[in-house]
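The structure under discussion is supplied below as C-alpha cells; questions concerning it will follow.
The complex appears here without one of its protein chains, the remainder shown in place.
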Amino acid sequence: MSSMVRAETRSDFTYNLDIPTRWGDNDMLGHLNNVVYYRFFEAVVVKFMTDEFKLNWRSDTENAQAVESLCRFHRPLSFPDLITAGLRVGRIGTSSITFELALFGPGQETAAATGHVVEVLVNVESAKSTPIDQTRRALLAKFTRPQPA
Amino acid sequence: MSSMVRAETRSDFTYNLDIPTRWGDNDMLGHLNNVVYYRFFEAVVVKFMTDEFKLNWRSDTENAQAVESLCRFHRPLSFPDLITAGLRVGRIGTSSITFELALFGPGQETAAATGHVVEVLVNVESAKSTPIDQTRRALLAKFTRPQPA
Amino acid sequence: MSSMVRAETRSDFTYNLDIPTRWGDNDMLGHLNNVVYYRFFEAVVVKFMTDEFKLNWRSDTENAQAVESLCRFHRPLSFPDLITAGLRVGRIGTSSITFELALFGPGQETAAATGHVVEVLVNVESAKSTPIDQTRRALLAKFTRPQPA
Partner (left out) sequence: MSSMVRAETRSDFTYNLDIPTRWGDNDMLGHLNNVVYYRFFEAVVVKFMTDEFKLNWRSDTENAQAVESLCRFHRPLSFPDLITAGLRVGRIGTSSITFELALFGPGQETAAATGHVVEVLVNVESAKSTPIDQTRRALLAKFTRPQPA
C-alpha cells in the first residue's frame, strides 16, 4: 500500500459506488464515525465481488474472507453528504486480492480517506484458501490502476 | 506495526476491556462482521483515552482524532461471545499515539485479530495537532509492551 | 395508528425516499434486521424534516425529538434490495407530528412493514415542547393521506 498516498484522485480508481449517508453514520462529534468508513469500503468491495467477480456469498463451495483492512483518514466526511467509494485492484496473489480504496465527498477531487481491504478466496468445505482461476485473474487485471496516457 | 504478529497473547497487552457482543454484530455469514472489529478497537481506545489519558471528548480546547487504523483478521469471532480487547501503547510521536490492539474470544490465549489505531492530539480551535505534554508521555510509557522478565 | 393496515400501498404515501441497503443491514438470519427498519424510518423522517419542514438539526433554538415509534413487520426485506420508504403526515398536534410510515421492497406494491414515528417540536433552551406555527401546519397538511378521487 506504499503507493496509496493522500493525493489520490477520482481518476485513479476503476470502479465506483455512490453511497448515501445515514443520520446514524455521524457520531457525536458531528462527522462520519471512523468505523463507518469501513462500512463503505465493505459496500464497494461487496458490490464489485458480486457484480464483477461473480461471487455468490451464499455459495456452498467458495467464499471470500477479509484478512486485513486499513484506512487513513485525511479529512472529515459528514451526513447528509453522498459519498463516492472508489476501488481499484492492487496486488493479485495466488488466492488473494488487494483492493485499493478511497472515499470522496461531494465535489471532492482528492480523497478524504484512502485504504485497502485484502480478500482471500476460500473453499467453504475445507475452509482453506483456493487459487483464483485465469478467467477471474483476467477480469481483475481490467480494474488495476489506470495507466497514464 | 511490523512487530504485531499473529502469535500475540493476552499478556502482551497492558490494558483490557471486556465487550459483550450484540446479536446485530454478526453478519449473515454467522460471525462478527469485519467492521465490528473496529467498533471494538474504538471501544478500548475511547475507554483508555477517557479513563487514563483523561481526555474530555466534549472539550472545547483539545480532542483526539484517528488518522489511521488497521486490522488483521486471524480467526472468526461470534455473538454471543464476550470479547476481550487488549491495548498497549506503541510509538509515541510528538502529538500522535499508536495503540497496538488485539481481540480475544472467550478462553483464547492468542489473538483472533490484531491491529492498530493512530490517534493525534488536536487543538480544537486551530484544528491542528498539538504536542503531548510530559505528564501524559509518562502515563503513556506505563502502557507500552510489557518487558520479558 | 388504527388506520395503518397491512394493505397499505405506495399510493397511500405522499413523500418517498429510496434507501440502498448495506451488507451489514442483514443479520445472521439472512434478512434485514428488525432494528434496521427503524433506521429507515429515521432516514425518511429526517429527510422530510430537513427538506420540507425546514428544521435545522444543529439549531440553537428548536429541535425535534421522537417520543414514540412503532413498526409492524409483514414480510422480510433483504440486502441488496433498494428499499423505498413512504411517509405521510397523520395526526398534527399542538407541537407533535405523527408520521405514518411504510417500507417497500423492489416492485412491491403493498408494504413489507408499516409503522409510525411521533416527533415533538422542542425549544432547545427550555427543553420544552413548542407549538407548530401556522405556516408549518399548512405545509404538513399537504402531506396527509391522499384522498380517493
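Note that the chains are named A, B and C in the order they appear, and that numbering of residues resets to 1 at the start of each chain.
Please note the rule applied: contacts are C-beta pairs under 8 Å (C-beta built on N, C-alpha and C of every residue); 3 or more make two chains touch, one makes a residue touch a chain.
Worth saying up front: this structure is predicted, and the values here are computed from it rather than measured.
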Interface partners of the hidden chain - shown chains only, full complex considered: A, B, C
Across the whole complex, list the residues on chain C that are touched by the chain not included here. 28-29, 34-35, 38-39, 42, 57, 63, 65-73
Hey, which chain B residues sit against the chain that's not shown? 19-20, 22-24, 30, 39, 42-43, 46, 50, 58, 80
Touching the unshown chain, chain A contributes residues 23-24, 26-30, 33, 35, 79
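Following the convention adopted for this analysis, only the chains that are shown with their structure count from here on.
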Quick check for you: compute each chain's CA centroid and the global CA centroid, then name the chain with the smallest gap between them. A
Rounded to a whole Å, what is the gap between the Cα centroids of chain B and chain C? 37
Could you state the distance in Å from the CA-based centre of chain A to that of chain B? 23
Would you give the residues of chain B that are in contact with at least 2 other chains, written as numbers and ranges? 28-29, 35
